[in-house]
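Just one protein chain is left out here, and the rest sit where they should.
Up next, subunit A:
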Amino acid sequence: MAAVASDKADGQTQWEFSCDLEVDYESEESASIVYAALAVDKELQPDKVKRQMSVSNGKLSVHFEAVEARFLRASYSAFVDVLTLATKTIEEFGKGMEL
């Protein structure tokens, strides 16, 4: 699993501060499960932070945009915590667990 975070400065973004995160699960199923679990919770301040997610080729891609750096940081860091939790849950209780 590889995660890549980078600043995006290509001018396409609406708000000044943005950030991208990509996690390669090497499994369409795992990526989709994490996507679905995290998509339920909307951003708490949609007028300050936006989050877009997508899944392709077993990878989960997330794009954040915010009006201020501190909102971006808070949103990103909270998201990474729950992303890690969802991923660990799959690792512990997914494959190999008796069904």
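A few remarks follow.
Operating definition for what follows: a contact is a pair of C-beta atoms (placed from the backbone, for glycine too) under 8 Å apart; a residue touches a chain by one contact, two chains touch by 3 or more; residues count from 1.
Here is the rule we use: contacts and distances are computed from a predicted model.
Hidden from the displayed complex is a chain whose UniProt protein name, among "Glycoprotease 2", "Rab5 GDP/GTP exchange factor", "U6 snRNA-associated Sm-like protein LSm5" or "Uu.00g066620.m01.CDS01", is "Glycoprotease 2". Taking the complete complex into account, residues 33-34, 36-38, 40-41, 44, 78, 81-82, 84-86, 88-90, 92-94, 97-99 of subunit A touch the chain not shown.
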